[in-house]
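Left out: one protein chain. Kept in place: all the others.
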Amino acid sequence: MTTDPTELFRTVRDRTEELAAPLSAEDQVVQSMTDASPAKWHRAHTTWFFEEFVLSPWAAPYEPVDPRYRYLFNSYYEAVGPRQPRPRRGMVTRPSVAEIAEYRRAVDDRVAALLADNQDPALLATMELGRNHEQQHQELLLMDVKHLLWQNPFRPAYQDGGTPAGAATPKPAGWVEHPGGIVEVGHDGRGFAFDNEGPRHRTFLEPFQLSDRLVTAGEWLDFMADGGYSRPELWLSDGWAHINAEGWDCPDYWDRVDDAWHVFTLSGRQPLDPAAPVVHVSYYEADAYARWAGARLPLEAEWEVVATDQGDPAAQFGLHPRAVAEEPTAGAAHQLFGEVWQWTASPYTPFPGFRTAPGAVGEYNGKFMVDQQVLRGSASITSDGHARRTYRNFFPSRSRWAFSGVRLARDV
Amino acid sequence: MTTDPTELFRTVRDRTEELAAPLSAEDQVVQSMTDASPAKWHRAHTTWFFEEFVLSPWAAPYEPVDPRYRYLFNSYYEAVGPRQPRPRRGMVTRPSVAEIAEYRRAVDDRVAALLADNQDPALLATMELGRNHEQQHQELLLMDVKHLLWQNPFRPAYQDGGTPAGAATPKPAGWVEHPGGIVEVGHDGRGFAFDNEGPRHRTFLEPFQLSDRLVTAGEWLDFMADGGYSRPELWLSDGWAHINAEGWDCPDYWDRVDDAWHVFTLSGRQPLDPAAPVVHVSYYEADAYARWAGARLPLEAEWEVVATDQGDPAAQFGLHPRAVAEEPTAGAAHQLFGEVWQWTASPYTPFPGFRTAPGAVGEYNGKFMVDQQVLRGSASITSDGHARRTYRNFFPSRSRWAFSGVRLARDV
Amino acid sequence: MTTDPTELFRTVRDRTEELAAPLSAEDQVVQSMTDASPAKWHRAHTTWFFEEFVLSPWAAPYEPVDPRYRYLFNSYYEAVGPRQPRPRRGMVTRPSVAEIAEYRRAVDDRVAALLADNQDPALLATMELGRNHEQQHQELLLMDVKHLLWQNPFRPAYQDGGTPAGAATPKPAGWVEHPGGIVEVGHDGRGFAFDNEGPRHRTFLEPFQLSDRLVTAGEWLDFMADGGYSRPELWLSDGWAHINAEGWDCPDYWDRVDDAWHVFTLSGRQPLDPAAPVVHVSYYEADAYARWAGARLPLEAEWEVVATDQGDPAAQFGLHPRAVAEEPTAGAAHQLFGEVWQWTASPYTPFPGFRTAPGAVGEYNGKFMVDQQVLRGSASITSDGHARRTYRNFFPSRSRWAFSGVRLARDV
Partner (left out) sequence: MTTDPTELFRTVRDRTEELAAPLSAEDQVVQSMTDASPAKWHRAHTTWFFEEFVLSPWAAPYEPVDPRYRYLFNSYYEAVGPRQPRPRRGMVTRPSVAEIAEYRRAVDDRVAALLADNQDPALLATMELGRNHEQQHQELLLMDVKHLLWQNPFRPAYQDGGTPAGAATPKPAGWVEHPGGIVEVGHDGRGFAFDNEGPRHRTFLEPFQLSDRLVTAGEWLDFMADGGYSRPELWLSDGWAHINAEGWDCPDYWDRVDDAWHVFTLSGRQPLDPAAPVVHVSYYEADAYARWAGARLPLEAEWEVVATDQGDPAAQFGLHPRAVAEEPTAGAAHQLFGEVWQWTASPYTPFPGFRTAPGAVGEYNGKFMVDQQVLRGSASITSDGHARRTYRNFFPSRSRWAFSGVRLARDV
């Protein structure tokens, strides 16, 4: 793998364009809900990020490609100034998709020119952040596209292909055991990580067991058949209120067609594969399922120490068909990465000693540290090379448009 | 002017495509508010209307161009079946704009083929309704496009050109007098009219005066300067609550830039022309203005009898620059048509003896006859040939995205 | 009947206290919805009306009983100044019910003292307005109490007694015929009327028929049995949306208990009497019923001219048991008064030549003249002597906590 910053930059940038390629201009402009953003916006915002945090300080005096874009494509950086309100990102029909493509090319060229002249470590560090930021948006783009296409009553597909028939029944889940005690978790500073992954620190764990695989769609059907969505004793109070207000009685993206369950995927509607990991459940649902199963959700530290014991996250990411019904190696945790994000019982809080960076970029993660839950692992749509054992994804408890699933844990 | 039904049909259909031509695919898919619809939807819905009400009964057995369109592009006809919910019309990124253009061509050809064989008067009557229906949507399309582009903080224009500087001050308004008594109003059945324009019937009027011109933007500035938006005694109770909840203190589409009032038009932002008719005011505002001016809004019958006395509505419609500061002929009402719709004091109710047509098309107008106010006249964006002295436009009291303005009346 | 202003005043004031007497302090303070007001508030507001419009101008220099009451008990008079927001009237636990009783006595005494000295016709006219205003609130108090007690899952009664068993089946409805033409309607200025009842004026009517009795609960059951609440073709578009959003499938205050319909009354829950007039239906429902019945709702002028032909409204008002299954006199309209208010097809608009009075009291009626429908007649809970042939009651189309029912009309 290359370490040339320009080449790394180009690779990430090209990947975004590749992901957007199957989408029409219409697909790219509509905002399907407040939490989601149009694909065009993702393409522009990731570009603005390089303009704002790389070109503006490092290529000074910097003349922006279009001064209006600073307003239109800032996401949430208060220090940068006012911005298009998030719920109104879908109103921006102009600039067009073609103009955004042009904007991307212009910024790419300027960044490449800058890098040709300057390899200052601080610059390169910001470049690395920008690439990782863009990879996050690649996953968001796919989440948001899936949500948008799901709004269409005829369930159009983003791409061809689809799940190969996963006929095999998964092995019964086993448990990976850990003795607990003082453990070290969090990023140690070697290689890239987001600010919220550090500092590395000690924490104390009781002995615990972590399931060696993910909860499957078939197991979720058992939960439903056992009245999972109608038994209040299984639910957090907020969760019970929420599923009743929303009328939820199955995971998101599930459709009952001709008496058979189907799931909507980026490849369109598919028959539900009971061996596949369940996906698109909220924290409320994950928590209720765990209670029903006589287990609990793992703490993020529990997840991390087991993942660390398992060696390096392999390169099983991306948009490739998921491996199903794999043969689990005894005593090893499988499906940690590349399948679905795994809800943890840990609220998203700062690690001890956490400090935000100075300047606008310091708004990156810290200001979201309340009323969200951490998810660990990565998903089938996570960009190659973007997963880490210390990665902390986070969403509100009610959220389920991320590729979020469940791994169980229990006390010993 | 031709009377050939195929030619008339082609003319109206082409006009819709002409209106959509300046719009990108992105401009055509986004729904800027619940009351508005995407341009693509207007293009498809008007086409569906011909499929549903012309081809389906008259070209039986009829195979639809795409069976999904019956769901996607039905507006509100309960008798036709379920449909895409109105607030979610903007979620339909597929079919694409190109597919809708193809859909239009296919239906156009089928209709032309049908008409070549069949000139049944009932068929021709439905064709006429379909053309008029499409003309209504041409105006809606322009209203909705204007609203959409206004959401963009950079106020892009739909078209080039714009208001020529209307420096001349309009003459003081005069009054056209009418003695009242029993008058006949409503459509008499000669030529086309919508169902809600009839039956022609008698009504009794007290003597009254109708202003011989529209209220201007300059006069509206006087109202504002005199505290018009902050004096509750001028307002209906609902209006007062509404303007305070919404923070309204000027007509819609007005912007204060560098200490000068500007208006947003289909040609982009323009300096406000005090001689031009005020436009984009709600019924609440029109009513408050009239009270402030020591006058009142006209009844729809008052408006109609004066318009009838003035001879035929001339061909001053369309997207041409508005005539401003014209020299009023003494004793004549000017600007009845082709400028702005004029709020009346009349709620939208059925005329005596009104009956809805049988079948789904009977839902056309009658079911909206509650809690709306009638507007009379026509606007600069009304399609050529679509205005009539008996035309009853209608919107809720709070609505102001139509090209709605004010003509005063008073008791004698 | 006395004409002594002090005695008339005392009679009305005592009636309010009599109506409040069965209510505990708790019953009198709670506001069950935004449209309703606490009984204590009604008692205080009607008292404030005499302070503000009688004592303050006529007993100057006037020291109010408690200066805070001007803020707390003004209803909607913008000209008087700021006031307790309507949706928060139920937050006012202090002053107490006992203090309000004291407030009433103090104002009663001051008014009586004023009247002993002063019989100025303008003063007496305001006194008459104040009495009629209080009578309006007597009816509102009962409507609001009924709504409040209905919130209680155990359906407590306001009073003892109840509907005598109305076993008799009402006669089939007949029609009272009217030839139409120019008619005079509106109050002629003899005796008291609210401002909105005048001026008396001419209007033109087509020939019509008015039903000689009210629609009964039994007939409403037929409408329900025939799918009345599930057939969109019967409904105004807004009505159809509203009943589906609210889940309405029967009139308000109906309960199905042990497979039998019951109605909640001021005397608690009672078995539904099919012979009794249906009550607590919205305009939407009344309109849909009329369409189902092949009829329509009357115009207010139609109702009034028939009522005028029937002679004087007798004294059949108040809280007495309703007469049911009465023997209709051939050719006469029955149940015009004293049963239920009757929705008309007429929106609430000013009569030709209507002018509001100067000063705050001019806000009495005019500012509500938009988006409401007129009801005519009076109800079983209307205060004695408060009904008039020209009386214009009004509520929004969706409203049904008034004692609102249905009388049909049809074209000839």
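Order as written gives the chain letters A, B and C; numbering starts at 1 within each chain.
Going forward, a contact is a pair of C-beta atoms (placed from the backbone, for glycine too) under 8 Å apart; a residue touches a chain by one contact, two chains touch by 3 or more.
Because the structure is a prediction, the values reported are computed rather than measured.
A.B. asks: Going by the stated contact criterion, tell me the shown chains that border the hidden chain.
C.D. replies: A, C
A.B. asks: From the listed residues A:Met33, A:Ala157 or A:Leu236, report the one that touches the chain absent from this view.
C.D. replies: Only one listed residue reaches the unshown chain, and that is A:Leu236.
A.B. asks: So one chain is hidden, and I want to know which residue out of A:Glu78, A:Asp249 or A:Asp309 touches that hidden chain in the complete assembly.
C.D. replies: Looking across A:Glu78, A:Asp249 or A:Asp309, the contact with the absent chain belongs to A:Glu78.
A.B. asks: Given the contact definition stated above, which residue among C:Val30, C:Ala59, C:Ala112 or C:Ala360 touches the chain not shown here?
C.D. replies: Candidates C:Val30, C:Ala59, C:Ala112 or C:Ala360; residue touching the omitted chain: C:Val30.
A.B. asks: Consider the whole complex, including the chain that is not shown, and state which of A:Ile182, A:Ala225, A:Ala245 or A:Ala260 touches that chain.
C.D. replies: Spelled out, the listed residue whose C-beta touches the missing chain is A:Ile182.
A.B. asks: Tell me, which residues in chain C touch the chain that this view leaves out?
C.D. replies: Contacting residues on chain C, toward the hidden partner: 24-30, 32, 40, 68, 71-72, 84, 88, 90-94, 96-97, 148-149, 151-154, 156.
A.B. asks: Residue-wise, where is chain A in contact with the chain that is not depicted?
C.D. replies: Per the touch rule, chain A residues meeting the hidden chain are 76, 78-79, 182, 201-204, 206, 232-233, 235-240, 283-284, 287, 345-347, 349-350, 352-353, 363, 367-371, 373, 397, 411.
Note that in this section only the chains that are shown with their structure count from here on.
A.B. asks: Could you tell me which chain lies farthest from chain B when each chain's centre is the average position of its Cα atoms?
C.D. replies: Farthest from chain B by mean C-alpha position: A.
A.B. asks: Any idea how many Å lie between the Cα centroids of chain A and chain B?
C.D. replies: Comparing mean C-alpha positions, chain B is 47 Å from chain A.
A.B. asks: How many angstrom lie between the CA centroids of chain A and chain C, rounded to a whole number?
C.D. replies: 59
A.B. asks: What residues in chain B touch two or more of the other chains?
C.D. replies: There are none in chain B.
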